[in-house]
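The structure under discussion appears below in the form of structure tokens.
Removed: one protein chain of the complex. Kept in place: all other protein chains.
Going in written order, the chains are labelled A and B, and every chain counts its residues from 1.
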Amino acid sequence: MGMREQIETAAARYPDRRSAIMPALLIAQKAHGHLPGPVLEEVADILGVERIWVYELATFYTLFHTEPVGRFHLQLCDNIACMLCGAERLLAHMETVLGIGKGGTTPDGLFTLSTVECLGACEMAPVMQVGDDYHGNLDAARLDALLGSLRAHAGRLATVDPASAPSPGE
Amino acid sequence: MFEPVLLKNIDQPDSHLLSTYEAGGGYRALAKVLREFTPDDVVELVKQSNLRGRGGAGFPTGMKWSFVPKRADKPKYLCCNADEGEPGTFKDRIIMERDPHQLIEGLAVSAYAIGAKTAYVYVRGEYVTAIRRLEQAIAEAQAKGYLGTGILGTDFAFAVHIHCGAGAYICGEETAMLESLEGRRAQPRLKPPFPAVAGLYASPTVINNVETLACVPHIVVRGADWFRNIGPAKSPGPKLYCLSGQVRKPGLYELPMGIPLRELVEEHAGGALPGRRIKAVIPGGVSAPVIPERGLDVGMDFDSLAAVGSMLGSAGVVVIDDTTCMVKVATRIVEFFHHESCGKCTPCREGLNWAVKVMRRIEAGEGEPGDLEQLDGLCKGIFGNTFCALGDGAAMGLRAALAHFRDEFAAHIEEHRCPFH
Partner (left out) sequence: MVNITIDGQTLEIEAGSTVLQAAERLGIAVPTFCYMKRLPPLASCRMCLVEIEGLRRLQPSCATAVTDGMVVRTNTPLIEETRASMLDMLLANHPLDCPICDKGGECELQDMVMAYGPRRSGFHDSKRVFHSKDIRLSPVVIMNVNRCIQCQRCVRMCEEVVGAVALGTVEKGMDTAVTGFEGSLASCDQCGNCIEVCPVGALMSFPYRYKARPWDLAETDTICPHCGTGCQLTVGARKGEFMRVRSDWEHGMNRETLCVRGRFGLDFIDGSARIKRPMIRRDGVLVPVSWEEAGAYLRQRLPAVESKACGGLASPRLPNEVLYQFQKLMRTVFRTNNIDCSSRWSTPVDTLAPLVAAHYTRAPLEELIGRDCVLVVGGNVTEENPVTEYLLRDAARRRQAGLLMLSARPSRLDADARAVVRVTPGGEAAALGAVVAHLAAAAGPALPGDVAAMIGGPGSEPTMAAGGDQLDGLATALTDGGSVTLLVSADILRAPSARATLEQIGNCLQVLRTLGKAPAMQFLFDRANQLGAWDMGALPLALPGLRDIADNAAHAAFERAWGVAIPSEPGADFDAMLDLCDNGKMGTLYIVGSDPLMCYPDRHFAQRALAAADFLIVQDAFLTDTAGLADVVLPAASYGEEPGTFTNNEGRIQMVRKFREPAFEARGNLAIFDFVAALHDHTLQPSTQGEIFDEIARLVPAYAGLTQDGLGRDGAFTRAGRTEPVGRFFAPPPAPVVPGEMMLIVGNGLFHNGYLTGHSEILNTVADDPYVEMGAQDAAERALLDGDQVVVRSAQGDLTAKLKLNRRFPKGLVFVPENYRALRLNSLMRRGEYPCPVEVERAPGVVGVVPIAGLGAGAQDLAQGLPGGTS
């Protein structure tokens, strides 16, 4: 299904098309990687809603990115439970290993490193979300292994269209 | 020995499939209700059970349902609050991932009770697995005639839609959730009108938490008395407790309401990590004021915790031990609220910003005399004056940290450093 059809399917779930802006943005972001102005305009046009409404939502919610992010978005939870279980050390570790700071993207465009609020998986703190997947009970060794497998995965997929590639397994 | 009901399926292989759920007696409640109960009977039953909302505020569920106007020219909506953003909380995720049909059956029974034909499950966008499992479960339920039109051969029709959140804690606040569902920035709405009268699309709307809804089928099958007899009568039932932080066995525990916090932490969750001592516990997610170790002999239910100045909230129990700096904990929590403030009202938006600035300074050893009074003043300016409970939660938590651990704050200021480093 193309982006327009997917958005139409989502819109059919609501009595008001404005409600479909959030699902449409999620769909558009999946298709485009992030949400630059022209994509927001397209979403507004498909739904027939005001552009500013789309822009408002694209900036209010943290899962939407109006700027590009790396191939793998490393989202480390540093909220209370993860902090108590050592998230700070993990962040420092990743900053060293990847050579980027919080919010940065590696020069090869592979990794963007962020900290996020509680991921709702405190039983396996410290936790990091990458793509659709949660990785819990992390320590430096597990992190290294994870980054390694992501790199390998990216290598294997180098010839595949990134948008249609499955995300790496758990 | 307490027999788990909400979590009884979760350790089975393929616990998320309809077949597993049916094998354990699933959808019997829906069948029973459609055959034997009028909608009013269901509302009455839930009232009798004394079920109180598991989302945080503990509002009696049956009473909430009874506010929905019986006759209305508008459609009615049921919204499930699966936004679960309260730090320290993960119970709803586990229900949705491992036993999604339990929620769907709860939704169907509740929708029948209030006369809704449509439900939206507002799931936080990060919960990708939960979303997939729910989608799969909806499809299965539809195929089996538990959802759709003519459900189980009756004229009851009901559809469940998933709405994915996109990373904003405030969406858990029920009116902000409605705004978000309507495609607006998630900022809380003025009440009245209350959602039961004019909620989603200005139609009568009931919003319930995942766990609340999951309780409903069990009440139907086992009866109100069964439920009311678990834990304190005014705040009864089986309860999910999320244990996390500096504790030996973090995880999700189903135990009766009202279980003493100390028993929960020290016996069920194994107590402090080796060689450490518990310093404090946050009993209900970070909105709930912290309780110092000496206060752990309190029952985990709405009324008992309120009586000691804290709250059950989402039952996200976060354990903090003696290696941890309370200024750091408090700062991180205020940072969270500051980051998640929707920005609508002045005291929350601006006040938390100043609180964060002052606290970060104190934590970094750059505190000054007068800073604590400044924080006291901010708590006063924020608490009770914000538009929604987010600001209150932040101010209450900070106030409790300042009250119970003032010496740690003072030490930072006096020594110009963090004593824990």
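Heads up, the rule we're going with is that a residue touches a chain if its C-beta (ideal position, glycine included) is under 8 Å from a C-beta of that chain, and two chains touch if they have at least 3 such contacts.
Source: prediction; values computed, not measured.
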item	value
Contacts of the hidden chain among displayed chains	A, B
Hidden partner chain, touching residue among B:342, B:398 or B:411	B:342
Selected from A:15, A:37 or A:68 as touching the chain missing from the view	A:37
Residues of chain A (touch criterion as defined above) contacting the omitted chain	37, 40, 50-53, 55-56, 59-60
Absent chain, residues of chain B that touch it	168, 170, 185, 190, 338-347, 349-351, 353-354, 357-358, 361, 370, 373-374, 377-378, 380-381, 384-387
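Quick note on the criterion: only the chains that are shown with their structure count from here on.
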item	value
Separation of mean Cα positions, chain B and chain A [Å, integer]	25
For the chain B and chain A complex, residues of the former touching the latter	84-90, 92-93, 124-129, 161, 163-169, 180-186, 201, 242-246, 250-252, 282, 286, 316, 318-320, 324, 328-329, 332-333, 336, 339-340
Residues of chain A defined as touching chain B within the complex	13-23, 25-26, 49, 53, 56-57, 60-64, 78-81, 83-85, 116-125, 129, 132-134
